[in-house]
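The other protein chains are all here in position, but one chain of the complex has been omitted.
Each chain carries a letter (A and B) given by its place in the written order, and its residues are counted from 1.
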Amino acid sequence: MTAVYFITLACLVIAGYFIAAQRAKSLRAAPGAAFHSLPTYHGMLAAVSLFVPMVLVFAIGTPIVKHLATSSVFSFFPPEVANDPLQRGVVLRDVGNILDGRHQGEPSATLRSAATSFAHVLSTGRLIVLGAGVALGIASLLLVLSRISATFRARNLFERFVIAALVLCALVAILTTIGIVFSVVWETYRFFFDPTLKGRPTVTDFLFGTEWNPQAALRADQGDIKTAYGFIPLLTGTLLITFIAILVAGPLGLFSAIYLSEYATPRFRAWAKPILEILAGIPTVVLGFFAALTVAPLIRGWGESFGLDIASESALAAGLVMGMMIIPFISSLSDDVINAVPQSLRDGAYALGATKSETIKKVVLPAALPGIVSAFMLAISRAIGETMIVVMAAGLAANLTLNPLDAVTTITVQIKTILVGDQEFDSAKTLAAFALGFVLFFVTLVLNIIAQQIVRRYREQYD
Amino acid sequence: MKMDMTTQGIQAAQPYVAAKSSTASKVVARGVNVHYGEKHALKDVSVDVPDQAVMAFIGPSGCGKSTFLRCINRMNDTIPICRVTGKIEIDSKDIYDPSLDVVQLRARVGMVFQKPNPFPKSIYENVAYGPRIHGLAKSKTDLDEIVQTSLEKAGLFKEVKDRLNDSGTGLSGGQQQRLCIARAIAVSPDVILMDEPCSALDPIATAKIEELIDELRSNFCIIIVTHSMQQAARVSQRTAFFHLGILVEEGETETIFTNPRDERTRDYITGRFG
Partner (left out) sequence: MTDISAQPTAGPLRRRVDTTSPEAQAAVRRRYRSEARFRTYGLLAILTAAVFLVVLLIDIGARALPAFTTTSLQLNVAVPSDLVPADQKNNPAAIRGADFLPVMREALKTAIPGVQGRGPERTLLRLLSPGAPDDLRERLAANPSLIGTTLKVPLLLSATADLYFKGAGTPINTRSSRGAATPSGTTGTITVSAPGNDFSENLVTVKLAVAERAQALAAEAERTARSSAPNAAERANELRAEAAAMAARAKDTAAAETLDSRLPSLLVEINGGLVKVSQLAADRIEGDVLLPLASTNEAKASDWRIVTYVTPESSRKIGDQEVAFLERFKANGQVEKGFNWRFFTSGDSREPELAGIRGAIVGTALTLLVTLVLCVPVGVAAAIYLEEFAPKNRFTDIIEVNINNLAAVPSIVFGLLGLAMFLNFFGLPRSAPLVGGLVLALLVLPTIIIASRAALKAVPPSIKEAALGVGASHQQAIFHHVLPLAMPGIMTGTIIGMAHALGETAPLLMIGMVAFIVDVPTSVTDAATVLPVQIFLWSDLPELAFKAKTAGAIVVLLVFLFVMNGTAIWLRKRFERRW
């Protein structure tokens, strides 16, 4: 049915375009005043004037028809059924099965008549929607056609529509943010404050609890499993791995950037830059595989030869590989800010007899410091939000430890663990993942905003 | 706004006001002010531009001559902070009338820019673009003819007739500028605005353009902004001198150059500042 609607739509739009363009052309051929708009624009305007109302009618009409059809089903059942979400779902599934001819066994008479009524309402409704759409579309087409004349500004009207479409597209970015905020905030709110939710923690429990064990008690006889939503072990785990990663990537990335921007010959740059870009482009799932299968056993082996007991999913392995992932990130951002330091500052230092490294250490880096700080902040936010490396190379056990040789878990690992597989939206465990997502979003957002503010101010300083 | 000619020299600080507008005036500006944000870039300019003649705007950098030129085809509309007040009429029609479509205005007022800016498309497409978007050609042959005539008028056809499909950006600077002129005249405008059209060209190319401007004069009203006083003297019939956003003096080119009324004009022409 949807296909029919849109094929009709497409045909009408094309027809509308040609009718209007043709009409404009024939009017234009007549001697007289100069035409304001080209026939093409009259055609486009006609097409748009058909398209917009028809799409709107479909977008509004379809859910209404669906709703009407559903309520027609429940007119055959007592109100208890209609009000119980569980039974409601069962009835609707049965109706769907009957209509598809997949129903197991002989359906009851009520069910059958409900199904018939559902199908009836649905098909009538869809026909009405189609009719309304076509009628409205043609009406607006006729309106446009009647106005075609030498002075009619079809181009300006069409361009106004184009601007509206462009604005809508730009709004998608805003809508995405709103969508993210809405989904995490709403579910987080439910996690903490929904009275129907069993086992929800208080905000304090969550923020300061030192035990994380999000077992959803599935049945009453499983009451022994103690659920706890203490966020602290996840935070320390995340920070530990991030710290190791920055410890690796910070010096390496910064020194790479310094070398590339201050010392490297163009030839060397031509080689080194792509290497860093390739490193940046390696999917994190690949790095995770490498961390889990190669780096972690290697570290474990070294540890054993020194008599150290290292967990096979140590924070160290995940942190090291994550650090490698972040090197190109820090180096390219730092490269940019170092290059933005005006040459005149360097020249001033050289003129006083400073060596290159002295110039870099005493003049360039202090001047570029805000930019470098923001690069590190963006890198930290990247490390905190990184998922696959830690999912594959770090553990699940929420140990409260700062020992990099132990297994720790992170916020992202827990979100992934909770949400992969079947989940229901009314268990505290599922909602806990959204609360973690909220924390993640909030923390990275703050880091990014601060970093961007610093960069912006830094740019203004040298522009 | 009449003013006694004899008092002109005394009231030097006052903006120059044109003499009674003649019936042959193509472009008539009255009390035009332009603000860029806080900056008052053009102060109360009034001028008449005759048809089928070349008028030159001269003056030191930043004097507002280009700003005024860009008011005549409302190119300033593209700058968000720019505000234009006053009245400019072409053929007695107010071009800032809200009911007027700026696009149609620009089709009637062609423009040639400081740096040659052909589209990075073929020579043919460069010239054909204007006629195409304004629906001037009824058929392909019609369009071919427009392109050929325009290139001929711009004195470029002989040089490029074998390579109409080559990129316009592959031409030499002078050729590019003539291509831009051809592009401007392809839509048969009434007025052609030229914003220092020779400043990026060598002397030989400049001479060719100047020659071309002289030829085009018989069909168009041409307004040229130039830094070069010699150029103004060579190509224009009338000259207007701008200084600090004020139209200081306007008149026959010969008069301006040989016997300027205003001290500032004299100083500029004799090279005391500029």
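As a working rule, a residue touches a chain if its C-beta (ideal position, glycine included) is under 8 Å from a C-beta of that chain, and two chains touch if they have at least 3 such contacts.
Keep in mind it's a predicted model, so treat the numbers as computed, not measured.
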Chain not shown: contacting residue from B:30, B:43, B:87 or B:115: B:115
From A:8, A:87, A:183 or A:401, residue that would touch the chain that is not displayed: A:183
Candidate in contact with the missing chain, chosen from A:276, A:375 or A:454: A:276
Touch with the omitted chain, as defined above, among A:311, A:433 or A:454: A:433
Contact residue for the chain not shown (choose from A:77, A:189, A:289 or A:350): A:289
Chain not shown, touching residues in chain B: 73, 75, 78, 80, 103-108, 110-113, 115, 117-120, 129-130, 133-134, 180, 183-184, 186-187
Absent chain, residues of chain A that touch it: 155-156, 159, 162-163, 165-167, 169-174, 176-177, 179-180, 182-184, 186-187, 251-256, 258-260, 262-263, 272, 274-279, 281-290, 292-294, 324, 327-328, 331, 353, 355-358, 360-361, 378, 381-382, 384-388, 391-392, 412, 415-416, 419-421, 425, 433-434, 437, 440-441, 444-445, 448-449, 452
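The definition used in the following text is that only the chains that are shown with their structure count from here on.
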Mean-CA-position distance for chain B and chain A (Å): 52
Of chain A, residues touching chain B in the complex: 28, 35-36, 38-39, 153, 155-156
Footprint of chain A on chain B - complex, ascending: 101, 103-104, 133-135
